[in-house]
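As you look at this complex, bear in mind that one protein chain is not there, while each of the others sits in place.
Per-chain residue numbering starts at 1, and chain names A and B are given in the order in which the chains are listed.
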Amino acid sequence: MTRLRRLFLSLSLVSLVLGACAPSSAPPAGGTASTGPTRGGTLIFALWQEPETLNPLYATQTVNTLVNEIAVEGLTSVDPNGEYVAVLAREVPSMQNGGLKVSADGKRMDVTYRLVQGVKWSDSAPFTSADVKFTWDLRMRDPKVTSRTGYDKIEGIDTPDELTVVVRYKETYAAFPELFGSLLPKHLLDGVPDLSKHDYTRRPLGTGPFRISEFIAGDHITAERNSNYRVRDRPLLDKVIFKIVPSREAAIAQLKAGEIHGMWNVLEAQVPDLEKDPSIKVSSVATGRLERLEFNLAKPGNPADPKVPHPVLGDLAVRRALLLATPKQQIIDKLLYGQAKPGRSALSIGWAASKDVDQEGYDPAKAKQVLDQAGWLPGPDGVRAKDGIRASLRLSTTSGDKVREDAEQLLVTEWKNIGIEAKIQNSPSSVFLGTWAQNAPRPRGDFDIAMYASTPDLDPQVYLAVRFQCAQIPQTANNGAGRNVNRFCDPQADKALDQAGATLDLQKRKEFYAQFLRILNDSVANVWIYNNNRINAFRANVGGYRASSWDEITGSIADWDVRN
Amino acid sequence: MAGQATAIGIGPAPRTAQRSQWEMALERFRAHRPATAGLLVLGALALLCAAAPLVSPYDPESVKLSLIHEGPSLAHPFGTDSLGRDLATRILYGGRVSLSVGLLTVTVAISVGTLVGTIAGYYGRWPDSVLMRLVDMMYSFPRLFLLILFGVFFKGMTLGVIVVVLGLLSWMTTARLVRASFLSLKHREFVEAARCVGARDRRIIVRHILPNSLAPIIVAATLGVASAIIAESTLSFLGLGIQPPTPSWGNMLKDAPSEMNLAPWVAIFPGLFIFLAVVSINFIGDGLRDALDPRHVTRRG
Partner (left out) sequence: MGRYVARRLLQAVPLLLGITLATFLILKAVPGGPLAAYEADPSVTPEDLARLEHAFGLDRPIPEQYLEWLGRFLTGDWGYSLATHLPVLRMIGDRLPNTVYLMGTVYLVTLLIAVPIGVLTAVRQYSWFDHLVTGATFMAFSTPTFWLGLLLIIVFGLNLRLFPLGGMGTLGSAFDVGDRLRHLVLPVATLSLVGIGHYVRYLRASMLETIGQDYMRTARAKGLMARIVIGRHAFKNAAIPLVTVAALDLPELFVGALVTEQIFGWPGMGRLFWDAATRSDYPILMGILTVASTLVIFANLLADVVYGYLDPRIRYS
């Protein structure tokens, strides 16, 4: 067993013993020699997916972030322990340091950022408070930005001097540190009529350790050392090349052959093979990405009427039986080669997660018992029925995803054993994850059980509210607005979430979230199957990288080095 | 020409003459050794697939996590897949799907093609030009691109949907063949004669012209089965065809790229069966062409 693997093992053991939901941050990996980091050189990092855009305002894929964050920085960011840290601000504003001021009536708030002195964009232009205001303006003006969440709560931004930014919020907004994670240069983009058509989208200019110098479609992206980077003696590397490869398999072959130094997003099933190779180190860390089975609580239709319960899944006993007959650990061990953790609740890591909220474990015998008691009795074909309704359900996910399709087939077999029939009906992700207006089955409510994953932000308020509050159920009345495709509705849960969003006191918020998560779990509206790991792999001579539950591996790129 | 025997008389040809025609064809087919071999292989394959539950003791869909990626052995001659299922069993059940898709698709394609070709060829004028423009248009679409769009269109392709989509994308050749033979036959003496006797259009089409266009249709249909099997497997390979857990030869290969260094048998065997079926059908088609259209005979040795 390699040293690294032992480290991971002991780490996960520790977290098991402590029952910690806190993120486990991997220690700096790489060579063990203590001669200090190596300077200079070029590192080639393989991506098996080509970033669509490098503009942080338009990014929708993790690979976009992975690349753009080596060049683009923000005021704050999240460290591997799930804490907000200051980047271009001198500190994260808080009540204690006077950066956060709430109005006397408690309805509005001002957040003051003091900027780090002497920061320059990679083209040597000075970075000032005007850039922060410009970024907000742009986000609110450009119709193609991915999200305006939070930014739309801002009334205005004042820049009393070059190093001070005062953000005036219309209401108290607890998730404010999530904002301004990427800043755009005013001197380059001011007056550009359509940002999406500007070269910035392919070669973003930032303050980060590297600057993107070349983007050849389908081939590679080159980044060179930013000589204006504010941290002394960093980055260590002179050049990073992101090589776009056809597949993970090709990346692995090249990694083994030493043609590349690292690769992004290794499949769980590929880890055992890589760990056999002494010249390769695997970096794996738990993330908040949660694969779940989402039960449609309303009777399927197009659109579904949330007032009419699902004929089969409307019964808590059926949902509970499905949970009891879902072998989370087996899925993790056999399909994910141990590279994941069983899901416990809607939030698994970060300060808002509650370690004592969990779901019932695998127990098919109990599942049968639950169904028997609820009056779901086996029919002649082995499928249970109640009042003439057969317990037959459609199980859907994105087609072409091997782990998901394998898990589906495993579930079909498991559920068949307890007398519930599941029929697989998958569709491509553009259909499966489509919108109401595009007539996609999930928002329309034309499904029974959906399997998919999503990742909450460190501040989970928006994420939870749009997914689980009553008002967010997409239906004809609200013209399909809302992302509560679960069609979960519970006044107590609504209230807990509202309260969590209305206060700035972290401890109180944590309690409200715990309350909410418990109600959600009690309803068994979802089976939380597992939390994915973020897995990257490197040659053993690469050092300095730190895996984080909250950030892509390139968050630590300034410290990477290659030894020869 | 197949039509010449009937061309002598008015109305249906004398039975004896027709039978000898088909008997001659049968004789020619038998002499075509690759074609008879193909028929034997395909027949055996179809029989095995149809009798899958009797041949194999395993369930094709039930997951067995203790048997993941076992190499070929006596118990599992072709090994097991990523969910511990017997590959040989899944190939037999998958064959049912793949072969049915082939046959049913051609049925759809031939029906549509014959209908369109008949209307265009027999009635001529504007129906002809409208239909032929449609054929041109259908030909101008890259077929695989269109298939992919339809694959995305229908969430969760079922066997029925695949058959209809594939069929509706592959009737054009038949339509052209049928039209051509109608054009050449509709002014021939025996058709004119039937018309003089007062036969209605339907009777003329069904009893006089169609039987004489049968030979090229049969050949096209046979080769159509082969290309439908390949099309289905390609679509399923891309993940847009038959959905798991139902096996088809194509969807069994879907995960091959990521598994082939772990379990190469997963990539090899299902493809081998597609190949076997398709090559057999192509040989049969070649034999039929020689048998039904003596002009085409290329081997007499």
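Definition applied: a contact is a pair of C-beta atoms (placed from the backbone, for glycine too) under 8 Å apart; a residue touches a chain by one contact, two chains touch by 3 or more.
Since the structure is predicted, the reported quantities are computational estimates derived from the model, not experimental observations.
Asks: Who touches the missing chain here, A:178, A:291 or A:559?
Replies: A:178
Asks: Quick one: which of A:138, A:192 or A:481 touches the chain that's been left out?
Replies: Missing-chain contact among the listed residues: A:481.
Asks: Looking at B:115, B:183, B:199 or B:256, which makes contact with the chain not pictured?
Replies: Hidden-chain contact among the options goes to B:256.
Asks: Identify the residue among A:61, A:279 or A:492 that touches the chain left out of the display.
Replies: Among A:61, A:279 or A:492, only A:61 touches the chain that is not shown.
Asks: Go through subunit B and note every residue touching the omitted chain.
Replies: Residues 34, 133, 136-137, 139-142, 144-146, 148-150, 152-153, 155, 226, 230, 233-234, 237-238, 253, 256-257, 260-261, 264, 267-268, 271, 274-275, 278-279, 282-283, 286, 298-299, 301 of subunit B touch the chain absent from view.
Asks: At which residues does subunit A meet the chain that is not included here?
Replies: Residues 42, 44, 52-53, 55, 58, 60-62, 143-144, 146-150, 152, 178, 196-197, 201-202, 217-220, 241, 243-247, 249-250, 253, 259, 427-435, 437-441, 454-457, 462-463, 466, 472, 474, 480-483 of subunit A touch the chain that is not shown.
Assume only the chains that are shown with their structure count from here on.
Asks: Determine the centre-to-centre distance between subunit A and subunit B, using the mean Cα coordinates as centres, and give it in whole Å.
Replies: A distance of 47 Å separates the two centres.
Asks: Show which residues of subunit B lie in contact with subunit A when the two form their complex.
Replies: Residues 61-63, 65, 68, 82-83, 151-152, 155-156, 238-240, 243-245, 254-255, 257-258, 261-262 of subunit B touch subunit A in their complex.
Asks: Give every residue of subunit A touching subunit B within the complex, in rising order.
Replies: For this pair, the touching residues of subunit A are 247-249, 267, 269, 273, 330, 334, 396, 399-400, 402, 405-406, 408-410, 412-413, 424-428, 430-432, 441.
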